[in-house]
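So that we are looking at the same thing, I have put the structure below in structure tokens.
For this depiction, one protein chain was excluded, whereas all remaining protein chains were kept in their positions.
Up next is subunit A:
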């Protein structure tokens, strides 16, 4: 039974500036959804609302039908994990220290560390391939490794829903692919529901099951990549003229800019 995250008439404004207006969406349980759209369209804000990090001005985010902003924060954090965009850790922190933090919602002042925590942290480190580097300092890691360490942290949270804000930022092409492959493996292995903000439409097409496209504070279109990545939609989302072809390896939609 996978948790089901939806939102209803979600509105968010910073002061008088509207950021999201009446957004309705439904993350398909057990699938990967990409959130795409131009800069400033509200992608990150949407993900922050979905993760309970940001309170919406109006409307609700529902987890299995219950509004998350009214629930106990720890209960929600055991179901939804969120990796912020360009998350920062202080220097002097080791990979292990970071991953252990993921256990926070499962701990209480009287119960700090259990063998269950140990097992889950070891599994998370193993799945991102950092078991043997667990004692290295975060500042000594490359961009790709650092992103893996952060993913291990959210995995250690042991949730059914994973929200990732631009997990591929600052990574080269090979490492972007590497991280997205990892997300796909993890999703398949753990049956996770994943939503992530991505900038590269072609990568979104290749590695996700659904795409939600935002434009001007609202959802412009959503669905499987074949439905969303069309020439008129790309024109509407980004104002770009392009051709959409079937990529020769997987037959998935691939955009070529004009």
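Operating definition for what follows: a contact is a pair of C-beta atoms (placed from the backbone, for glycine too) under 8 Å apart; a residue touches a chain by one contact, two chains touch by 3 or more; residues count from 1.
Just so we're on the same page, contacts and distances are computed from a predicted model.
A single chain of the complex does not appear, and UniProt lists its protein name as "Iron ABC transporter permease", one of "Iron ABC transporter permease", "Tryptophan synthase alpha chain", "Thioredoxin family protein" or "Response regulator receiver domain-containing protein".
Of the options A:4, A:101 or A:133, the residue whose C-beta touches the omitted chain is A:101. Only one residue from A:62, A:93, A:203 or A:221 touches the chain missing from this view: A:93. From the options A:34, A:81, A:192 or A:229, the residue with contact to the chain not on display is A:81. One chain of the complex is left out; on subunit A, the residues touching it are 48, 51-53, 73-78, 80-84, 87-94, 96-98, 101-102, 104-105, 109, 118, 134-135, 157.
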